[in-house]
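Okay, here's the structure, questions in a sec.
Only one protein chain is missing; all other protein chains are in place.
Labels run A and B following the written order; every chain starts at residue 1.
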Amino acid sequence: MSITASTLSGPEVLGASQVPVETTAQIARRLEESPLLLEAKGLDVTYVTESGEVPACRDIDIQLRRGEILGIAGESASGKSTLLNALSRLQRAPAVTSAGTVTFHPDVGSPVDLTALTEDELRSYRWTSLSIVMQSAMASLNPVMRLETQFIDVILEHDRSATKASARVRAGELLEMVGIPSARLQSYSYQLSGGMQQRALIALSLASDPEIVFMDEPTTAVDVVMQRQILTQILQLQATLGFAIVFVTHDLSLLLEISDRIAIMYGGRIVEIGMPEQLYEDAQHPYTRGLRASFPPLSEPVRRMSGIPGTPPDLLNLPQGCSFVSRCPLALDICRTERPELEPTETGVAACHRSGSSNRDSAADPKEPIS
Amino acid sequence: MTSSTTQESTSGETPGHDSSTHAPRPSGPRLPPNLVYLAKRAGTYLVVFLVSLVLNFALPRLMPNDPAQSMIRDIYEKTGQRPSEYQMSIIHNMYGDPDTPVWEQFWNYMVQLAHLDLGRSIMYYPMKVTDLILQALPWTVYLGLVSTLLGWLIGTYLGARLGWKPGRLLDSIITPFAMFFSSIPPFWLGLLAVWYLSYSKGLFPAQGAVNQRMQPASLTNSDWVLSVLYHSVLPLIALTVVGFTSWLFSMRNMMITTVNEDYVHLARAKGLSPERVRNSYAARNALLPNITGLAMSMGGILMAVVLAEAVFIYPGLGGLIGASTAVRDYPLMQALLLIVIVLSLIFNFIADSVYVLLDPRTREGS
């Protein structure tokens, strides 16, 4: 492990401006050159409940490349967290992966389908390849265990050469990396502030030098100031250590700022994938445009917000056609009868009868703002 | 929100800044929270003790019969002479004296208690009540402690195993079994054991705590110790088989809830061994309510022990309670009431202290 506390901690941890800003073309080239890391194909997740089998995720095809920051956005119940849990192989009952594969491409060796592995076989991939930062740090830290113990056990688990003493040193360095004094290792989670808990959790996620860090709304539980600070730290750590991030949030404007690519989910399906600039300028799916319009961008002047009328669809009772049809201002007749597939567009992929070159001319101007 | 506020605030607070905000309570030179917690509990128990003193004083005075009169009569019948002056004063202190005001009576009663003078038994007149109780106490503590610990350990261990993976084979066998046994009164189970295993099959002694011929009665005499163990097998089984069930249920349900907690989820995500996740993350947290539960159920446990002692004619407090109830040995009964309450409060406090050791948060209500 080459990173030490001195490279990242201290007062030089500052604004996002330090992270180099790339153009969309540069990002695209970087992604193209980067090898494949994780790939989901035809992934279905079902919730088995008393009231029925809920199709929480359907036909998910998505790729993650090394060093990529992939954002996943959607409203609550859109299936975004479900997807994250399926990709990280951390599903909890009653969620079941009912179809498809999640293929992990290791640095050396042949690709492996994670969905076919047993829980025991998965253990060798956990934390060294796949780690996670969850939404509530308070709930994610063991309340009756010192922070130190929670770092040391995972370091010792995956690094056979580590001793308890070296693990303790490493734990201290990890904490310092996110700006927490290493003396805090002796604390229990309830003795830390909310922001500190969240940063400790991020430090913990990096303990075994992972290749992918799954982040499930890691900044939702903290205030806006802390949110900004944590995001900056994540970006800096990512730039230094080079891990890939799958970042799930309902906050599209946040993703627009930090992601290399963004997938938009609705009703358990991906409805659009694109680069931030493309989605900001020229989103193909009306839902994406609605999402964009309902959040204030972090670094733009104030303007009037508009939301998306209606409520997310009932997953147990999805419409025959496009699941967004009841809320869509641009719905066509075909939208009610036929579900649109993800098709390549000029800027990415989208699942909308209105998008794509074939329908373009017949549709109203898609750039026209909603409501 | 505008971009300008964002930029300002970003540079405004550095990561190390909030390191000064730690404990949720305002800091300052105050006692550690765990001591505050224990002190609060001790305070509660003290109040409970005082309340029980008042009850002890008031109950005989509230009852429609006059226990003082009936007691004087009982002593007269038993010894053929009127109680001495000293006995009369104790009787009056304890059961009311029509000639003195209630407050003075209460004061005299307290003074007498302060001298640890609980009077003399009627049944074993003129034995001192305190001597009788001291003889019986070790037996009750032995039965109670061993059966409680056994039941708690078995129940908690099984509950942790079952709750970790509910619905498995072991769960579908043990849980219904425990549901059935949880409802059986332990004293009745003891009766069945005496009837079937002692009288019918002759496997175990039906009553008593030790074979009286094994002398001397000392822990260094292995014959005596073996005899004690042998005699205690049935009462311990009766108490433990029923006793472990409630710990099993609460641990199992708590475990099922805890397994869904984020910190257990994260521990699994860390790739730790299933044993470590189960023991250090899930069970370690699920355990806490079972310890609070232990503190709260001491009264009930003592009741079960006392009843089992009555069934097995065990020479503990239960035997004394049964006997003194039958012949209405009031001084003995009142002393027994106090000692049982004090015992249960002491064990409450021990359980509380264990809880403080295991939960760093130790705040009321958490």
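Couple of notes before you dig in:
Here is the rule we use: a contact is a pair of C-beta atoms (placed from the backbone, for glycine too) under 8 Å apart; a residue touches a chain by one contact, two chains touch by 3 or more.
One rule holds in what follows: contacts and distances are computed from a predicted model.
With the options "Na+/H+ antiporter subunit G", "Multicopper oxidase domain-containing protein", "ABC transporter permease" or "Spermidine/putrescine import ATP-binding protein PotA" in hand, the undepicted chain maps to the protein name "ABC transporter permease" (source: UniProt). Residue-wise, the contact with the chain that is not shown comes from A:93, picked out of A:93, A:183, A:239 or A:316. Only one residue from B:120, B:161, B:268 or B:284 touches the chain missing from this view: B:268. When the full complex is taken into account, the listed residue touching the unshown chain is B:298, out of B:38, B:209 or B:298.
Interface residues of subunit A facing the missing partner chain: 46, 48-50, 53, 86, 89-94, 96-99, 114-122. Mapped onto subunit B, the interface with the missing chain covers residues 44-45, 47-48, 51-52, 55-56, 59-60, 63-65, 67, 166-167, 179-180, 182-185, 187-188, 191-192, 194-195, 199-200, 206, 253, 256-257, 260, 268, 296, 298-300, 302-303, 306-307, 310-311, 321-322, 324-326, 328, 330, 333-334, 336-337, 340-341, 344-345, 348.
Note that only the chains that are shown with their structure count from here on.
In terms of their C-alpha centroids, the spacing between subunit A and subunit B amounts to 51 Å.
The touching residues of subunit B, when paired with subunit A in their complex, are 1-3, 6-7, 9-16, 18-19, 21-24, 260-263, 265-274, 276, 280-281, 284-285, 288, 358-361.
Listed in rising order, the residues of subunit A touching subunit B in the complex are 11, 13-16, 88, 90, 92, 119, 122-128, 130-132, 134, 136, 139-145, 153-154, 157-158, 178-181, 184, 187-188, 190-193, 195-196, 199, 224-226, 228-229, 232-233, 296-302.
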